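With one protein chain held back, the other chains of the complex are shown just where they sit.
Chains: A and B, in written order; residue numbering restarts at 1 for each.
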Amino acid sequence: MSNSTTHSTGPTDQQAVTPEAAVAAPVTGGPSGLRRILRMLVADKLALLSALFLVIVILCAILGPLFLAEMASDTNLRARNAPPFELERGFAYILGGDALGRPLLARIVMAARNTMLIAAGAVAGSMLIGSTLGLIAGYAGRWTGEVIMRLADVIMSFPSLLLAVIVLYMLAPSIGNLVLVLAITRIPIYLRTTRAEVLEVRKRMFVQAATVMGASRRRIIFRHILPVILPTLLTIATLDFAFVMLAESALSFLGIGIQAPEITWGLMVSQGRAYLTNAWWLAFWPGLAIILTTMSLNLLSSWMRVALNPTQRWRLEIGGKKND
Amino acid sequence: MKRTIFMAGAMLATTALSPAFAQDAGVTIVLGEEPDLVEPCMATRSNIGRIVLGNISETLTELDVRGDEGLKPRLAESWEMVGDDTWRFHLREGVTFSDGSAFDAEDVKHSFERAQSDQITCEISRYYEGIEITPEVVDEHTIDFTTDPAQPILPLLMTLLTIVPSETPIEFTREPVGTGPYVLSDWAPGQSITLERRDDYWGEAPEVASANYVFRADPSVRAAMIATGEADIAPSISAIDATTEMDMSYPNSETTYLRIDQSMAPLDDVRVREALNIAIDREAFVGTILAEGTELATALNVPTTLGWNPDTKARPYDPERAAALLEEAKADGVPVDTEILLVGRTGNFPGATETFEAIQSMLSDVGFNIRLQMVEVAEHEQYYSKPYVDTQPVLVGAQHDNSRGDPVFSMYFKYHSDGRQSGISDAHADELIEKATAATGEEREALWSELFGYLHDEVIADVLLFHMVGHARVGDSVDFTPTIATNSQLQLAEIGLN
């Protein structure tokens, strides 16, 4: 299994989810589907709040750098460790200044982009590769399946810290390479889930019927199997997004992740740590940003678990109150 | 020991605790990293030296870091030159090792040969590199060292040679035997190392009966441990935490500088190098990112070093002139727009990242195209030592520590054409280094002085930044003042108890 800094939330929920999700029939999309999802979101206040918060974070990540890049990198030693909640230096300093007098608010907004980019890249990458391998492992012959599963074992047991050092040493510490490291370590989660689901779904009536009726393997995979397992994968991905964010911050903390002058929330916490006793806000705000984002993702993921599952969906459609 | 007090910890205020329990004549010292070995011949490595040097193992001579006596006798009572290339050391009599055996000239000979052996990689042997040294036992308490070429500073080099008994096998030991006032009594890997005072030490018995070394990577945890009374001395804490009256600052002999690889354009142009130097507002760092007391450097070595040149003055901060110099160089076809990589090491010193970020921003302000890259230790070594990266011009931020009083321990490596970290290749500098290394007395001092001036004023060999200060936190129950050598040694005999 991989080293503790990047260890699994994924498979845990996979277990909790699988039995229910496996009962699900393919989810159908369409415009009415979207409205339905929105209605379900409104029914769960916490999930709604989380979704709104995440939208704000994403907006910051996209738009922030356009306006704040300069402000976030301009050093100003007079505003060094400026305390929060003072407006005399302007609104950007509402959360205080960092050790070089750069406004923390601007830096947090700037850092949102890298943080999101890394987590999104790693999650998308591992989900894509992992589920593809999982599909192959579930559909191909015994030997191919076996080899792929052993590969998953090896990746699981490869110490992620070592992987990080190897990749960053050989390929220079850049965002892209960090994404690569994190993506590799998360592949087994998707691979195993996908394979387990495929093995299960293959046995179901409608798939067997399609096979008997001569549907091509591709058609079966894309029309019948993927739609069934996608909700599970998405739920895991949401959780994993939170997990990857924490893993990235832990790597930064240990000094083998993203390096200055690049900036992520995790790196901000780790740099602010030295000042914790006399300028707590340096580490506090980016830490809070991590916690709030991770929490929103966790909440959203548990909402999705219900919302994407037809046997549970009624709980939300009736309204949040009567769910016991 | 003091740990038991935590049983009652919830009921008591912490400040009340320390004095009541400090009378056990033992001290606890918290260090940043655990040594991999407690091997005398590795004592020049600071994390080993702090435990071994002067405590477990002793040397023939030692440098007076508290006063200005210079070189003092330790295991040798006196020394003199006999002939052009031979030093004679008269050894102290009546000294025994902690295993009971007597100390004599054979032990010195064996210690030297063991350190030089190619069967183990003793770190101290690097200081004897390139010198043919032959030890010869004259009698039980006299030993000659014949050197080729002549070594005027051999007695100084002897401050590094830790003496072990002649029976010591040529492999790394985990049970070091020495003549020092303490003996290693316990080593729980990952947790602590304990030294106990010896009864049969030849010199005056130190006050501290035992020392317990513990290791915490995080500087704020180290500082907190003194505050809570869990430890008595933290020789190195962060300047940020050094705000109480238990804390004291001391010049720690580290010099921070940017090494310039002059083989790459545009760094081969002296105007560009001057511009680098005057574009950085060094004063602005002191008392902000770096601690109060940090001094601006004009040489790689600290002012207490032999030959340090008081006439070289730090270049004043002048961004306009820097920009103008760059323009001038550009007009002459120097590719000043080339991206220059600035490499810093994460955690090199407290505030390292902030320092390099600020330098980057100052250099960019005058028109340099600087990219900052912070790296971990192994990558840093790749940039710092030859062969250098030759794909783009590089500035390597590094620290150099020489508390041994003579520039010879720095100059060859950092400025000679063949030095492993030298950024220059300058015939005159090479010549000065070679001449100074062989010279003695005032001539030596003058040559070093000339070299310092030449490097700083004419060659502009590097961007010299700061002589750093360290911060120590010392609990109320002990009396200890850090010195410039505290980084590399911490003699328990210098600790008093209150």
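By our rule, a residue touches a chain if its C-beta (ideal position, glycine included) is under 8 Å from a C-beta of that chain, and two chains touch if they have at least 3 such contacts.
FYI, contacts and distances are computed from a predicted model.
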item: Name under which UniProt lists the unshown chain, selected from "FAD-binding protein", "4Fe-4S ferredoxin", "Glutathione transport system permease protein GsiC" or "TRAP dicarboxylate transporter subunit DctM"; value: "Glutathione transport system permease protein GsiC"
item: Residue among B:Asp68, B:Asp84 or B:Glu129 that touches the chain left out of view; value: B:Glu129
item: Absent-chain contact - pick from B:His110, B:Arg216 or B:His456; value: B:Arg216
item: For chain B, residues in touch with the removed chain; value: 3-4, 6-7, 9-10, 12-14, 17, 36-37, 39, 44-45, 118-121, 123, 125-126, 129-130, 171-172, 174, 189-191, 214-218, 220-221, 224-225, 227-228, 230, 376-379, 381-382, 384-385, 413, 419-421
item: Where the missing chain touches chain A, by residue; value: 1-5, 7-9, 11-13, 15-16, 19-20, 146, 150, 153-154, 157-159, 161-162, 165-166, 169-170, 242, 246, 249-250, 253-254, 256, 266, 269-270, 273, 276-277, 283, 287, 290-292, 294-295, 298-299, 302, 321, 323-324
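Simple rule for what comes next: only the chains that are shown with their structure count from here on.
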item: Approximate Å spacing (C-alpha centroids) for the pair chain A, chain B; value: 45
item: In the complex with chain A, residue positions of chain B that touch it; value: 219-220, 238, 240-241, 243, 284, 288-289, 344, 346-347, 350-351, 353-354, 356-358, 360-361, 372-376, 378-379
item: Chain B-touching residues of chain A, taken from the complex the two chains share; value: 73-75, 77, 80, 99-100, 165, 168-169, 172-173, 255-256, 259-261, 271, 273-278
